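The complex appears here minus one protein chain, its other protein chains still in place.
The first chain written gets the first letter, and so on, giving A and B; residue counts start at 1 in each chain.
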Amino acid sequence: MSEHNHNTKSNDPAPAFTPALRKQIEGFLTRYETKRSAILPALHAIQDELGWIADEHVEILDKEFGLHRVQVREALTFYSAYRQKKPRQFNIQFCNNIVCCMLGANDVIGKIKGHIKKFEEKGKESPFSVEGVPCMCVCDGAPAMLVNKDRHLNVTKENIDSILEKYASLKSGV
Amino acid sequence: MSETVTFKLNGKDVTVPKGTTVMEAARRENVDIPHFCWHPGLSVAGVCRFCMVKVEGRPKLEIACNLQATNGMDVKTDTDEAKSAHKWALEFHLINHPLDCPICDQAGECGLQDYYMSVGKYQSQMTRPKVLKPKMLDVGRDLVLDTERCILCSRCVRFEEEVTKTGALGIFDRGDRAIIGTYPGEKIEHNYQTNLVDICPVGAFTSRDFRFKQRVWFLKDKPAVCPGCSTGCSVDVYGKPETRSYFRLKPRKGEANGHWMCDKGRHMYSHLNQDVRLRTALTTDAQGRRKDTNFAGAIEDLGKRIAAVNPATDVALLVSAQHTSEEYKSLFDFFVGELGIKKVFQWREPTEKIDAFDGLLYRGDHNANTRGLLNALKEAGLAANLKNEFDAAASSAAKVVIAITPEVPTTFPSFEQQLEHLRELDFVSFWTLAGSVADNKKTKHAIPMKGFPEKKGTFINHEGKAGKLDSPFPCPVADGRDLTEIVAALKQWRHSHGSR
Partner (left out) sequence: MGDTLTKVKITTAFEGKPNARALKTYVDNGGYAGLKKAFTMQPGQIIDEVKAAGLRGRGGAGFPTGMKWSFVPKDDKGPKYIICNNDESEPGTFKDRYIVECNPHMILEGMIIAGFAIGANKGYIYTRYDFFEEIKWLETAIREAYDAGFLGDNILGTGFKFDIDHYAGAGAYICGEETGLLSSLEGKKGQPKLKPPFPAISGYLHRPTIVNNTETLAAVPWIINHGAAAHKTMGTEKSPGTKLFCLSGRVKRPGVYELPLGYPIEKLINEDAGGMLPGYTIKACIPGGSSAPILTAEELKGLTLDYEAITAKGSMLGSGAIMIIDDSMSMVELLKVTVDFYHHESCGQCTPCREGTGWLANIMTGIMAGEGKKEDLQRMFEISRNMEGKTICALSDAAAMPTKSIVTKFGAEIADFIERGKRA
């Protein structure tokens, strides 16, 4: 179902921690009853700030922030939210659970994949990537998807193109 | 004294201390409840879901490992429901297991195999392709990890967390993609890693040292005490009597060591195999020609040399602390009591840090019986302290020196250097296991000895507790003798030759 692959690692260079990110992580270390609770928020912060989480980042969490690397890696690989490779500009998480599936999610996913393929055929990298994800719990708006952090409801074969176009036009501005 | 509870186990009343789990109680009663993740030396994980038992009056089966026995509880391990649960639990464990028993070292002592015979014996319903995972991973000096064979019982992870407190292992990813491992590129470094091989109920962790050496069903194990340091861990020595060879040591539950032993101790078999042992006695004739001899020949030579001097002044004894208390007693009874020798010295390692301790088991005194030796010296009326060392022997101007070497040369970094030193003396009789002693042309006299698994006796550990050696293997070296036997032979020789 999900194409989330935790073992796929990136060859991209790991982006460096910004001072703001460091400060944020330091805040997590003392915010909860135990330091270990900072692992999930720290990984979220890294991903939000840098796009993905590299092994080097885990090692920094260990060496500089005292979060045990084995424990960090356990969390990193257990939870599907965390990415271990650099994402494309727009990562689409498309729900393909029961209701979305019934209402045509797989057709829309197919269409998005076709869109991505068109770029690749031209030898270019699409700004989009797509993965099927478990129920997003907005089933009254099925089929549903997230483009990065934007939620889209009632996504169909008919309206997907215009949604993608809107994002693609943002690309040059970023 | 402490509170007890009485419950029924398969219809029999069983009384145990309050707080005892059904699993623990069943073990006391020799009732086998199949299990993988439970281990007496680790916390309860309750994840393999194998140890299902029926508790009368409860709707679902319960896991015995997390079930405290209470008064009046009626537990059955062999109802049809429980038996079916055991069979299915095993099937679930095996559907993604590679079933590569023919090339797996664990075969013969594998939980999956054993339980298949005792609670399984089903026709597998798994007809789909299996989940594939990384194999042959190098995760430590003595560890080879096959994550495909792993059943994710988490014993190894708990060992790392709870026993060595190193936390080097984790379970990464989730569901049936979950994989045991170290942090990428890192290895387990500590001195207790082979315990992971022992506690792994399947062939996921195998020992690099033992790998592909021998099928376990050809091995015979006998209880012994590890000679590697003054902790005196209870161990089982695994040997193959037909070929008079040794393969490994494993911990046996004991007061000194609980369930574990260290990796240094694991190697306390490698000095016992014939390739490194002194296999024949050695003497040197009047013309200075070295020749191999038998035990009687070596005794005769030594007997003559002692008879030719005044033992009280001309014989010195250099004794290491790796032999049994019984041996020391016969040694001193004869040499000190009968011959009246005064020059008794200890062979200690100059670099030893005798009080060092790693917090778990391994101690800086790499002798199994320092306490036993000191006790024996004291009883013989001799100086019983650790200061009375080897250099004194060298300068004691003795005409005959008997050097009883440490049994395990590897625990003495200065072993070879000390031998060099001794060979400079006029006449030294080496009583030893080490073949390297006779390799040097300057060695004039040597008698092969038995190793710790080949004799009976006692080691007194660092806290004064006795560890017993009492089920000897046959000695791989025909002429190998323990100290008591050598002394008895010398005594016999002297009697029959009229000297006292």
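The rule we apply is simple: contacts are C-beta pairs under 8 Å (C-beta built on N, C-alpha and C of every residue); 3 or more make two chains touch, one makes a residue touch a chain.
From a predicted model like this one, the values you see are computed outputs, not experimental measurements.
Put simply, the missing chain touches A, B once the whole complex is considered.
Only one residue from B:L9, B:M23, B:M52 or B:I460 touches the chain missing from this view: B:M52. Residue positions on subunit A in contact with the hidden chain: 1-2, 31-41, 43-44, 71, 74-75, 78-82, 93, 96-99, 101-103, 133-140, 142, 146, 149, 151, in rising order.
Residues touching the missing chain, restricted to subunit B, are 44-50, 52, 59-61, 66, 84-85, 88-89, 92-93, 95-96, 125-129, 131, 151-152, 154, 171, 173-178 (touch as defined at the top).
Everything that follows uses one rule, which is that only the chains that are shown with their structure count from here on.
Across the interface of their complex, subunit A is touched by residues 167-174, 177, 182-184 of subunit B. Interface residues of subunit A facing subunit B in the complex, by the touch rule stated above, are 6-7, 55, 68-71, 73-74, 77-78.
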